[in-house]
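For this view, one protein chain was removed and the others were kept in their places.
Right after this comes subunit A.
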Amino acid sequence: MFTELNSILNTSPDSFTQGDFILVSGRQSDASFLIHHFLSFYLRARCKVCFLGLVQSFSHYSAVCQRLGVSLAQAKEKRQLVFLEGLQEGLSVFIPQDDTTGNKALSFLRDPMVGLQNLYEFVRSSVSSPGGGEEGSDGSEQWGPPVLLVDDLSVLLSLGVSARAVLDFSHYCRASLCSQLQGNVVMLLHCEEEEEEDDGDDEGSERLLKGLIHQCCLALHVQGLPTGYCRDIHGQVEVCWRRRQGDGQHTQNKVFQYKVHDKGASFFARGTSSAVL
């Protein structure tokens, strides 16, 4: 959890707005450090987290979160965290062991045209199952509002799922988790370099990005520096609020530069990096 980012977004694990759909997009840079932030943030906030980790293995996320002070293995044991390990489960869809057909959630791997309804059903069932362990006579541990984290949606596009199906999936997640269950959804999307206006491309990642921006209430756009690689500044983050804030005022978009450390990331206004000042 990055404390500076919390103050920028005006949230903390003790008080955060519920019913938010947060989009994290990375263009030509790795925005996954923000997913680690949100994962540790919501685990600390004692929410019931469903994490679709399609890009890395469980041990990778576990190792990173350990450095941020959160143990994923423990959270999984306590049933606070439901983790879908895409890489391993995907393999079992293609190479079924012991007559099992593999996780139904990833059935779109066999036929991408089917869409992501099964994946949505998986998410829905993981967040509405009773939280907490069965041991303990005083009942199961109650967890807070449900949270869905997806890393990342562009993997679904490259697996053959259409942008329309991904938008339907994000719509359904938003409708059930944000509106019905008052939870939050954070999705990561990796974009390629911005092409010229691609009029005929209904299925590209640009259309998906635009559709998700229309759906979200907070968008964090991560980009590398336009001038190239820098050792002290890893890139910039643009924070765009799309909904009116509680007090009715429109918030201006803000741009920050960031640097990722071993145990966190620091955010600062443009030009105020400690290496520069």
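The definition used in the following text is that contacts are C-beta pairs under 8 Å (C-beta built on N, C-alpha and C of every residue); 3 or more make two chains touch, one makes a residue touch a chain; residues count from 1.
FYI, contacts and distances are computed from a predicted model.
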Absent chain [UniProt protein name; select from "Nuclear transport factor 2", "Cell cycle control protein", "Elongator complex protein 5" or "Pleckstrin homology domain-containing family J member 1"]: "Elongator complex protein 5"
Candidate in contact with the missing chain, chosen from A:Gln142, A:Ser179 or A:Ser274: A:Ser179
Selected residue (touches chain absent from view) among A:Asp30, A:Glu141 or A:Asp168: A:Asp168
Contacting the left-out chain in the complete assembly, out of A:Arg67, A:Lys104, A:Lys210 or A:Arg270: A:Lys210
Those residues of subunit A which, in the complete complex, touch the missing chain: 117, 120, 164, 167-168, 171-172, 175-176, 179-180, 199-200, 202, 207, 210-211, 213-215, 242, 248-252
